[in-house]
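This report refers to the structure that appears directly beneath it.
Heads up, one of the protein chains got dropped from this complex, but the rest are sitting where they should.
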Amino acid sequence: MQSKKPKNVFQQGAISSDFIGNSIFKHQTKTSIGAHNIFLGQVRADVIDGKTVSAIEYTAYEDMANKKFHEIRESAFEKFDLTCMHIYHSLGTVKAGEICLFVFVSSPRRKVVFEALEFIVEAIKAETPVFGKEIFEDESHQWKINS
Amino acid sequence: MQSKKPKNVFQQGAISSDFIGNSIFKHQTKTSIGAHNIFLGQVRADVIDGKTVSAIEYTAYEDMANKKFHEIRESAFEKFDLTCMHIYHSLGTVKAGEICLFVFVSSPRRKVVFEALEFIVEAIKAETPVFGKEIFEDESHQWKINS
Amino acid sequence: MRINIKYFGQIAEVTQKEEESLEFSGIFVSDLLNSLFSTYSELKNTSFKVAQNQELISNTTKVTGAEIALLPPFSGG
Partner (left out) sequence: MRINIKYFGQIAEVTQKEEESLEFSGIFVSDLLNSLFSTYSELKNTSFKVAQNQELISNTTKVTGAEIALLPPFSGG
């Protein structure tokens, strides 16, 4: 599953639960896998100064982000004994309750997937130029900052 | 989502990707959640002394196991700021490539789900009386031991 | 004292049954195990833990419960 060319990690709008279920299904032919670990980022309806977030609108410096996603991918394969790894991130509007990030790692052994998934998610948060605009119910907005 | 009475964690046969996708879908109404983390155990077609594992047949001391799963659940809710937690384990025959364990934790924040998921999966492996019989293609078998 | 004994996994292969009801006149878990070893000699070479009323116990625990289980190494997940 390891490739040398950056893939496009982005998809327009929310990532559906069907897409995730189908992605899990596709791994059932890979019988060397013993453990999968999946991280899903979901948009929270945070209340800030009395206003509720209804959606996040994502933009990205796409070429640089895809390059960074690729670097993260390559270094994860180098550090950890992974069989498969998939990353998907939303662009555009993702409503509260919907999924905006899907990271999926698989390995023969479980210890590896725990370490690898956390490494990858933290690297995505820190290193990929993706920008979230939190849209409130009254259509005002603020720029999201990762903590 | 926290309950005081042990639930039945077991389901007969493999856990399907549809079931997992649907479980993810049901969490999209919970808009305080920001992060999900999912562990899936998949049956490996290990080759042992030239013979390939074609399935694992699971049995359990069901009452004790459900009680232990419940204790693990209670202690995870006490240790970690979790919104939701679900555990499903197969009984009976699960073929190589199919899923036998599904652990799903959700929280407002991501750091919590990483810690909680690993805690729960390790506790399940160590503390629940579940027994896997590895069936080879020639119908001979050996008893699985967790590493 | 009448006790119910359950066998699981590899242990049930040795005993060739999944449970049985036994009359027990000893005090400790170790007494019960000696009695089982004389019936099922292969049990001596098999690794297992003992649960009483669904809690793991040691060989020096008193047998009080209605339900004893012999549990081979756990291998869930």
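Order of writing sets the chain letters: A, B and C. Residues in each chain are counted from 1.
In the analysis below, contacts are C-beta pairs under 8 Å (C-beta built on N, C-alpha and C of every residue); 3 or more make two chains touch, one makes a residue touch a chain.
Bear in mind that the values here come from a model prediction, so they are computed numbers and not experimental data.
Q: Name every shown chain in contact with the chain that has been left out of the document.
A: A
Q: Please pick, from A:20, A:33, A:60 or A:135, the residue that touches the omitted chain in the full complex.
A: Candidates A:20, A:33, A:60 or A:135; residue touching the omitted chain: A:60.
Q: Which residue from A:38, A:121 or A:135 sits in contact with the chain not drawn here?
A: If we include the chain that is not displayed, A:121 is the one touching it.
Q: Looking at A:20, A:96, A:113 or A:130, which makes contact with the chain not pictured?
A: Within the whole complex, the residue contacting the unshown chain is A:130.
Q: Touching residues of subunit A against the unshown chain: what are they?
A: Counting only subunit A, the missing chain is touched by 41, 58-61, 63-65, 67, 89, 100-101, 121, 124-133, 143-146.
Note that in this section only the chains that are shown with their structure count from here on.
Q: Can you identify the chain nearest the overall CA centroid, using each chain's own CA centroid?
A: B
Q: Averaging each chain's C-alpha atoms to get its centre, pick out the one most distant from subunit B.
A: C
Q: What's the distance between the Cα centroids of subunit A and subunit C, rounded to whole Å?
A: Spacing between the chain centres: roughly 49 Å.
Q: Which subunit B residues sit where two or more other chains touch them?
A: Residues 41, 121 of subunit B touch two or more partner chains.
Q: Listing for subunit C: what residues touch at least two other chains?
A: Within subunit C, the residues that touch at least two other chains are 77.
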